[in-house]
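Complex shown without one protein chain; remaining protein chains in place.
A and B are the chain letters, set down in written order, and residue numbers restart from 1 in every chain.
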Amino acid sequence: MSIISRRELLAKVGLAGLAVTINREGRAQGTEHEDPEHHQGEPGGVTSESAEPNYLFFNREEAKFIESAVARLIPTDENPGGIEAGVPNYLDKQLGGAWGAGERLYLSGPWQPTRPGLGYQLPLTPGELFHTAVKAINAELTTSGQPFWEMSPEQQDDYLHKLEAGGIDLNGVPSDIFFTQLWGMTIEGFFSDPVYGGNKDMVAWKLIGFPGAYASYYDVIDQHGINFHRDPTSLGQSGGHFMPDPNIPASSPHE
Amino acid sequence: MATVMKEVDIVFVGFGFGSSMVAKELVGTGLKMVGLERGFPRYTSPDFQSPEIHDELRFAVRKAMMQDNVREAITLRHSPDQSALPVRRWGAFLPGTGLGGSGVHWNGQTFRFQEWDFVWKSRMQDRYGKKFLDSLDLTIQDWGVTYQELEPFFDRFEYLAGTSGKAGNINGKIEPGGNPFEAARSREYPTPPLKEQYNGALFRKAATDLGYHPYPQPASNLSVAYTNPDGLKLNACVYCGFCERFACEHYAKASPQTIALPILLRSPNFELRTQCQVTQVNRDSSGKKATGVTYYDAAGREVFQPASLVVLSMFPFNNVRMLLLSKIGDPYDPQTGKGAVGKNYTYQTVSDVWSYFDQDVNINPFMGSGAIGTMIDDFGGDNFDHGPYGFIGGSYLLAAYTGGRPIETHPVPPGTPKWGKGWKDAVIKHYNHTGHILVHGSSMPTRRNYLDLDPTYRDAWGLPLLRMTFDFPENDLRMNRFCSDRGLEIARAMPGSKGVLATPRQRPFDVTQYQSTHNSGGAIMGTDPSTSVVNKYLQSWDVPNLFVLGASAFPHNGTYNYTGTLMALNLHTADVIRNRYLKSPGPLV
Partner (left out) sequence: MKIPTRATIAAALLASISAIVLAENPAGPNPYRGDPERGAKIAAWGTSNGVASCSSCHGYDGVGNGTSVVPRLAGQTADYLTQQLDKFAARRRHNVYMTNFAQRLSPQERADVSAYYAALRSSFPPPNDQFAPELFERGRQLATVGDDKLTVPSCNNCHGPQGIGESPDIPALKGQYSNYIVYRLQQLAAGHNTADLMFPISASLTPEDMNAVAVYFASLGISSPKPSNVQQIANSPSH
């Protein structure tokens, strides 16, 4: 059956016990045009049976910190949160990929401490930043007897606030800079297209009502205030192959 | 040893909107032209397709169409007594790269500066007096060209682009529905305005109630299908909400791809070379004549392209850098005030106002277009008496959601926690029920804001990075606060508003937060070679066979987005090259 209800969707990600929110019209969510052969590709090899991704970048302890932190940054409540959205998987794939390796980052020295308004000045790629900071966090908390993932939610929130405020040196990384990166990438992982490994099944887009990658609103834009209900669409809805025909050359079609 | 190419008549450095439109205007003269672009070629079909172009992470957050900081960044400091640090990632502004440049991923907002913008110093002095002006400590200048001289070229660009709008002033007669403050135009826009967003309609009601004059933002994302005077076709915008930072897959946005390249690529006298990084404008031993340019091709080989005429049309501050690297003109010295290259660097002074509605008010911000705003000009430019206020310049107030892409757009009311359950609940609650007003204002030059070459940091070719010394002058912060307060009043009056928030511009200038990509100045135009770099035709005073196009020529930046105005200047230059310069090369002024 190609149509699934929201309840079934949440059951798939292991949250069948949570109350299900149906929108005001009482309309169950589903994808109308899915044909039975069709499925969405996801990077990082997420299995459909469990939410646990295959980590290629984070080691086990780093992953435990990241998962626990994400669970506090965008918590699960009556609505899905960062964990259901797969944010840890997104972080893992981004940090382990070109972005994490320093794509688009001017990485020449000399290195000077930053000043207000002048942005990031550390000699670390995003991947190095995360490895350095998370290792330092895990080491410090293990030494003091309570790893982050064993704290209560309130204690975890306190610790994250402390990181956010700055003043803690994480083996050279100021904690506020690390927190800014972590939070920024968490938002990305929540709201970016599912093909990047987060926003699993477009849960975040469904929460806010963002219709996603397919977007033509010519006939509805002047219906001011319209209650626009349409399942969101992802880049991955072309049978897993969404780049233009590779057989057509990209340059000089006019020759 | 550089490879030497066959000489051509004109070589264009950087192939974005400026170059492509000027080159297009010169098709048919028989001139041999070469366009050099550092980035890759790309065309609507097959390169711009949805859904892949509707990828917020890739294009808006990771900035896939922008200059690559790994190879070329800039450095920034807030005042001349500080050391500059590299801008290691773009934030506040996003210089583009690739064929078509920023013309591919601009928002299509198409304005004309005011008449008095071109005689700004004279006008300010006449109206407010020398004492008032001196107290502001700004280095404003007249431009050396008048609005009347440029009017036919504003008109030409708008008709080539198919700009959608409603005229407010046709030959002095005020037209209902348009902007009553606009500079007089000779005729109506070529296509009617875009459809109005709900956010805009709410703003319109509030602004009208308060006695202001709302009008539809002029848009080069077209409202209807259109065939331009060159016979090129554009389609109607479908309001997809992925405009700025994205390319248009519908042929609905005026860009080099839609209104210049089809003509250029048919011309046997035009050659496009991409992946060519120009590093220098070469000159003869007299120093007064450009002989061509040096560039590195895709394989990294050094090439010399000889040419009779050199046209610089890069992103504005890259134009300035090229002049400095090529040692053309005297670099500006902020201590002495001498020299003109790098002087009068300006930006844009912008801030935001938000209005929060109940759950039954569906704003639908994702139904957007690049220039879909409803706006007022009552506080723009010199449209009101500044005497009581102690600043010059002004802002327009614009209600427009160019899209509702959630990574970057998830407004929450003041007091919302920065993360956690409170943040999440607020985002869910307010995403589709928040109004937005942009406060978009002028940027005044000072003796301390300027561009030069960094002494320490280099690019991938080993050349010094551009160093930007900039912070907002007190004048502009006062102007922004005043206009932001007017925006707050309107936000409160938007029907159904339950709360408002304004975030006026502050110092120091924060390069990590996006504000505007309207960097201007540094190679300014004027009538006096000691205080300007180019004349009214954008011709270099020092090297008459060198033209420097675009917004680097602006002695100040006005209230409005500047593409319309820089294109008018560029087309004016194309006209003078075609009709005067070619007949007798040499200084035109």
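Going forward, a contact is a pair of C-beta atoms (placed from the backbone, for glycine too) under 8 Å apart; a residue touches a chain by one contact, two chains touch by 3 or more.
Source: prediction; values computed, not measured.
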Option touching the unshown chain, where B:L94, B:A161 or B:A236 are the choices: B:A236
Absent-chain contact - pick from B:S20, B:S50 or B:S442: B:S50
Sites on subunit A contacted by the missing partner chain, in the whole complex: 2-3, 25-28, 30, 32-33, 35-37, 214, 216, 218-220, 223, 226-230, 233, 237-239, 241-242, 244-248, 253-254
Residues from subunit B at the interface with the omitted partner, ascending: 43-46, 49-51, 224-225, 232-236, 238, 249-251, 258, 262
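Going forward, only the chains that are shown with their structure count from here on.
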Centroid distance [mean C-alpha coordinates] between subunit B and subunit A, Å: 33
Residues of subunit B touching subunit A in the complex: 40-43, 45-47, 49-52, 54-57, 61-63, 68-70, 73, 76-78, 82-83, 85-91, 195-198, 201, 236-242, 262, 265-266, 274, 361-362, 364, 366-367, 404-407, 410, 418-421, 423-424, 427-428, 431-432, 456-458, 508-512
List of subunit A residues in touch with subunit B within their complex: 72-75, 77, 79, 81, 99, 102-108, 110, 112, 114-121, 157, 160, 164, 183, 186-188, 191-193, 196, 204-205, 207-218, 220-222, 224-228, 233-235, 237-238, 242-245, 248, 250-254
